[in-house]
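Of the protein chains in this complex, all but one are displayed in their positions.
On to chain A.
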Amino acid sequence: MSDVLLTKVAPTNREIKGTKSKKPKLFIALCTIPTLLLTIIFMIIPTIKAFMMSFTDATGMSDDNKFIFLDNYKYMFHDEMFIKSLFNTFKLMLVVPVITLAIGLVLAFLLTQTKLKERGFYRTVFFFPSIISLTVVGIIWSFVFHPNMGILNNILSNIGLGNLTRPWLGDSSTALWCVAVTLIWQAAGYYMVMYVAAIDGISPDVFESATIDGAGQFRKLISITIPLLKDIIGITFVLSLAGTINLSFIIVSVMTGGGPAGGTSVLLHYMYTQAFQNSNFGYAMAIAIFTLLISFVLSFLSRLLTNRAEG
C-alpha cells in the first residue's frame, strides 16, 4: 500500500520539477510583450526616427524629405544662434552641477553631523522645492527677479545697495545666471537627500575615531565624507549634468523664452523653437541628437573618471 503511494507521488514530484525548469513561456510572454511593444512604439522608434530625421531636410510642410546626410550638422556651426545656445548650455553645465552638489553635500553633512533636534524639519524644507512643478518654480522665480515688484531688487534697495538693482531677466548679462540660480535652488535639496542616505551608510565609528583624533568638522567633511562618498558624488554629478541640460528647457521657456536676444537660449529650447516655430524638423532633430551625444559623452567620461579614481 505505502509502496504504491510512493511510486505514485514520485513521478508527480518530478513532473513539478520538470515544468519548473521548462519555464512558463506563456506567462513570460504575457508579462513582457505588451510593455515591450509599447516601449518600441513610443520610445525606440521615435529615437531611431529622430536619428534618421537629423539627416534629412524634413519640414512640417512636405512629406518627401530629401536625404542631406550631415548638412544639418555642418550648418549648426555656422548658425550663430546655435553657437550661442551651445555656449549658454555649457556655461550652465560648468556652474550649476558643481554648486548644486556642493550645497547639497554641505547641507547633508550639517544635518547628519550636528544632531540638531529639528533636523527633520530642515530636511523637509530643503527637499520641497525639488518636487514642485518646474513651471511653478519658473514663475515664482520670475517674481524674485522682477524689475519693480521683485523680491531681489527690493532687498537690495532696503539694505542700501539700490544701485545694484536692475531688470535681472531683461539684462542679457545677468539673465542666464538667474536661470542658473533657479536651477540650483530647485535641485540642491534633491541631491542633499541622496547624500544624507549615503552618509547614514558610513559607520559612525569612523567619525567617532576622527573626533578622538581631534579632527574638526571641516576636516571630517574634506577627509572622510567626501572620499567615502566619491562614488555617489560621481553618479550625482552625471545626474546633475543631464538634469541641467533637460530642466533648463522648462525654466527658460517659462522665465525668459530664450531672451533677451538669445541671452538665455539653451540647446533644447533652441531645438523646440526650430521644430515648432520654424517647422525645421530635420534641423531640430540634428540639434536634439547632438545634445543627446553631449550628455552621453559627459556621463561616460565622468563614469570613467570615477572608476579610475577608485581603482
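Simple rule for what comes next: a contact is a pair of C-beta atoms (placed from the backbone, for glycine too) under 8 Å apart; a residue touches a chain by one contact, two chains touch by 3 or more; residues count from 1.
Please note the rule applied: contacts and distances are computed from a predicted model.
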From "Cytochrome P450", "Methanethiol oxidase", "4Fe-4S binding protein" or "ABC transporter permease", the hidden chain's UniProt protein name: "ABC transporter permease"
Residues in chain A touching the chain absent from view: 20, 23-25, 27-28, 30-32, 34-36, 38-39, 41-47, 49-50, 53, 107, 110-111, 114, 116, 122, 124-129, 131-136, 138-144, 149, 151, 154, 185, 189-190, 193-194, 196-198, 217, 232, 235-236, 238-239, 242, 246, 249-250, 253-254, 268, 271-272, 275-276, 281, 284-285, 288, 291-292, 295-296, 299
